[in-house]
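A single protein chain has been omitted; all remaining protein chains appear in their positions.
Moving on to chain A:
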Amino acid sequence: MAPLSVPTTARLPSTLRVDPSNPTATRILGRLSRPSLISVALDWLDDGNLPLAQPYLREPTGYDDDDDEDEYDSGDFYPPARSVEALREIYISMQARKGSKREVLDRILEGDWRHGLTLYQLAMADLQYLYDHPTSQKWSAYRIVPLKPPTDPSAAEDDHPPEVDDESLAIPRFHPSTFLRSLQAQVLPDLKAHYNFDAHKTLPLLILRIFIIDSPYNTSHGFQASSSRGRRTSEATTSFDSARTIYIAFPDGSPHVFISKPQTSTTTNSSIPATTTSSSSSNPPTSIPGTKAGESSSLLTLLINDLPKALSRPQKRERFTLQPTSLVTRNLAELVHRRGAGRTNAAGGGWSVYAGGEDEEGDGKGGNKAKRGEGGVGQTPLDLVLPSPPLSGDTDDEDREEGGGKRPAAATVGLSAADEMEQRAVKRARLVARARFGRTATIGDGKGVERVDVVVEDEFVPSRKEHQEREDEDNDEDEDMDAWRPRVRLTFHGPHVFAGIRQLVECGIVDGEKMPGWMTGEEGVTVGAVRKGRIRGHKGSGIP
């Protein structure tokens, strides 16, 4: 520990050790499962990470080691290992046999890292938890949009807030280390943060973990007042209560950022979903869920203000700002699908046939609207051989579809007309569902949103609306103020909301042909207001 602590604006160093009895440390490690704990410990012992995660080893005495072995073993339940290799073997052997999680946890906290866990180790453990529980965080997607360069540099920023530059062709670029340096410059000096970058294991994402404590010191003073050092307990509680973790995910090749809701480190894991639900339901759905009153919201706004500044480069006249995109979900795969680098950002629902599948190239049987040229993907212009597989695949598919509908009918000739009608209706519902949803919203695709909030602001009598629809597209607000608009709020809940709606359409419970477009999820938003059957003013798909 540093003998002297001076308040600075520097970030928390990765090598800073946290006392193992610190509740933050025990909580972060305690929520990992036994296999994850062991694999994290082995990661710490990896050569690349070792400088930042040095375990507590036996002092090299220089004499014959056998002599002092007893001395160590006598009072110590976890005798320190002789070398890193030996320690590695211990953990590998633990991996092989069964046992309790407690055993591993105690060994880490009271044995091999009794002198403290570095912030880097805690970050690795926390990220491991994120990979183990991918839905543990609630992410909001923001778009990075370019700003117009200020016309008058001398004018105060407050007078003329810079406008969004619609015509800019610049695509924001992201460089992790530069970004981190400028972000650190933006963070207030009374907060201390530790940053850790990690590439997501399966998705094209770069995850930045920010661990924040309210302390002006960047030495272990920030953590010092733990319960073991009882003299400064009052300060201790403030310091730990306010320790928070925020994740920011940067999708590769996409001008978006995903920001997780800040989590205070002392809340238990079970209470987190409860708080998020209550807070977001008490919010008006048009605002960004997560703007909870209190410090976590101020931190979030601080971050949302600081992030674009950290991304901007004023010398090159490139300034950016963040725009919320009304997409909040726990599912990172969905976020990458909707706001990632691919073609599917603005082609949801039935339009997904145009985007094509990410994995199955040239699979032309995506839907009725698949264009003839779809079969020619991956062909060379000079290869004139007729592309038979996609075409025949298509016809096969149709045949199967037809046959599937007809065969039972043919087999049971005595089938009543009502049954036949029913079968036809079922088949039609399935086709309609395919037309409306395309390839999206299937239960197994792992890209589900768990909550969708929609406010319907349509007027009550639908016939007048049909009539007016073509006339007053833009100035409807002032004209039909007299019409009664009941405020209807719909909230869809479930593991995969739009797949659920698709199933309802396939069962014929929801009429797929009359269903409004926002129910297919093609807008790519989870929060929105519906006017004239369409989500209005959202900043999701298409052009903002």
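Here, a contact is a pair of C-beta atoms (placed from the backbone, for glycine too) under 8 Å apart; a residue touches a chain by one contact, two chains touch by 3 or more; residues count from 1.
Here is the rule we use: contacts and distances are computed from a predicted model.
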Chain excluded from display, named as in UniProt, from "Cenp-O kinetochore centromere component", "Cleavage and polyadenylation specificity factor subunit 3-II", "Glutamyl-tRNA(Gln) amidotransferase subunit A, mitochondrial" or "DEKNAAC102282": "Cenp-O kinetochore centromere component"
Selected from A:109, A:147 or A:355 as touching the chain missing from the view: A:355
Full-complex contact with the absent chain, from A:346, A:455 or A:504: A:346
Residues belonging to chain A that touch the chain removed from view: 165-171, 173-175, 252-256, 340-347, 350-351, 354-356, 361, 369, 371-374, 376-388, 435-436, 470-474, 513-517, 522, 532-534, 541-544
